[in-house]
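Note that this complex is displayed minus one protein chain, with the remaining chains in position.
This part shows subunit A:
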Amino acid sequence: MRITPPLVAALAAAVLLAGCGREPAAPAEAGVGQRLYGRIAFKPCSLTSPFAADSIAAQCARFAVPENPAQPKGRQVQLNIAWLPATDQADIAADPVFFLAGGPGQAATEVWPTLDAAFREVRKHRHVILVDQRGTGQSNPLICRNAKGDSAVMEDEATSTEAVVKFAADCAAKLQADPRYYTTTDAVRDLDSVRAALGAAQIDVVGGSYGTRVAQQYAARYPQHTRAVVIDGVVPNELVLGSEHARNLDASLALQFEQCRKNPTCRQRFGDDPRAQLRKLMARLKEQPVEVEYRDPTTGELKRDTATAGAVAGLTRMFAYAPQAAALLPLVLNEADQGRYAPLMSLAQLIQGQVSEQIMHGMQLSVICAEDADLLKDDPADADTVMGSDLSTVLVAQCKVWPTGKRPADFHAPFRSQLPTLVLSGEFDPVTPPRYGEQVLKGLPNGRHLVLRGQGHGSFASGCMPKLMGQFLESADAKSLNAKCLDSLGYVPPFVSFNGWEP
């Protein structure tokens, strides 16, 4: 048989094309059980959280960065990194998503299990990278411990400013770290080192709460390496952290309580003015704290503690973050007002335990002392608020002894960028109200601000937001998003009995 000319041509073409190699679509194999992403070798791990129903399969790695950038050979921080490979094997985008946690002091790998479901669309075609910000999680955590050995802001019985300050000084002395190098600016530099090591030319930065500050700083310092930005519960660069929190919380509570006033059953059950009731309750407890016997919310053991105005304020503050929890407030506060403090104490303990375990106070001090404390001023308007000025007073006092780093001169300059940016705010957010999102949007010609009805602090998971976020990261075009589906979001009705809201 003689091979006919068309056949020869076909064969030749096949062989020629076969010769040109291609880049491997996915990272190459590295050792048994290891997977390489860029230069970083990952191993299988699972991310768990006490607050999430599922644990999340991921790839984990360590990545060393110098603690002090001026001394590359000095002490290293072993950053803890998790890589969540895209769930669809086909068509994985070149730009991974970096998720930036809040706090300051929360670790991305620890909050992720509660957020994973909200990112299911994003994860289909994009890898997600979680970097525990230096000083949090397992990246050399700056943890301050009380006498019991628990992560804490101060000793439980601390009443004097001296005791609070001493707690911070003792904590700093015990740390195997130089707390001056745990600021947002250091974290942003770490993120870019990780990006470079992964071999990604561009990344998408997605941040919530304090993570929005990190996201804005990253996008401002490395615009060429940023493809798109999503910020949820926005801290404008101009804002001094902690400065308006007390007033924002009260404004949010007013909106929440209005929900109860508008609901006939709730109004009948809890009266016309839950805010007045709360004020009365706190005044009474301030006057005379009450000894309470209650059950531990997790172990069920009987405990004895003092119900204070501070406990009520802390609980109210934390419950206001999520509208579902806020729906419980009228009921729980009413119970306490009637002299039944046990559920309130259980919940206060539950929340306090969760928050202090999750937030590394030392890292929080490193950030706030360098970036905000010197700008924090006592505001007389905070006097009649639920929180008062206690929180910022503690921080400012502790910063006096905390080894304090520096911030760049333009740190608080407004974020101005051409980058496609999606800005999210919850209508009832007690920390970062929608007006902050409005403010940041002014510097973003390619930005879009979505205010989510009835939502609190953090709206990634609300309604069709997961899908919208998926679409935005696909198109990197905020303007063309069809956000009509958010109209279906509604308000969480208030609890009118222990079995919930009206059927």
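Please note the rule applied: contacts are C-beta pairs under 8 Å (C-beta built on N, C-alpha and C of every residue); 3 or more make two chains touch, one makes a residue touch a chain; residues count from 1.
Following the convention adopted for this analysis, contacts and distances are computed from a predicted model.
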Exercise. One chain is missing here; what is its name in UniProt, given the choices "Hydrogenase formation protein HypD", "Heterotetrameric sarcosine oxidase delta subunit", "Indolepyruvate oxidoreductase subunit IorB" or "ABC transporter permease"?
Worked result: "ABC transporter permease"
For this session: Tell me which residue among A:Cys260, A:Ala311 or A:Leu344 touches the hidden chain in the full complex.
Result: A:Leu344
For this session: Decide which residue listed in A:Arg261, A:Arg295, A:Arg407 or A:Arg435 touches the omitted chain of the complex.
Result: A:Arg295
Problem set entry | Which of A:Gly362, A:Pro420 or A:Gly463 contacts the chain that the document leaves out | A:Gly463
Problem set entry | Option from A:Ile81, A:Ala187, A:Ala309 or A:Ala327 whose C-beta touches the chain left out | A:Ala327
Seminar exercise, completed: Had the left-out chain been drawn, it would touch subunit A at residues 1-2, 4, 7, 10-11, 14-15, 17-18, 20, 22, 25-27, 29, 33, 35, 44-46, 48, 50-51, 53-57, 85, 88-91, 121, 124-125, 294-295, 297-298, 300, 324-325, 327-328, 331-332, 342-347, 350, 463-464, 467-468, 470-471, 474, 482, 485, 488-490, 493, 495, 497-503
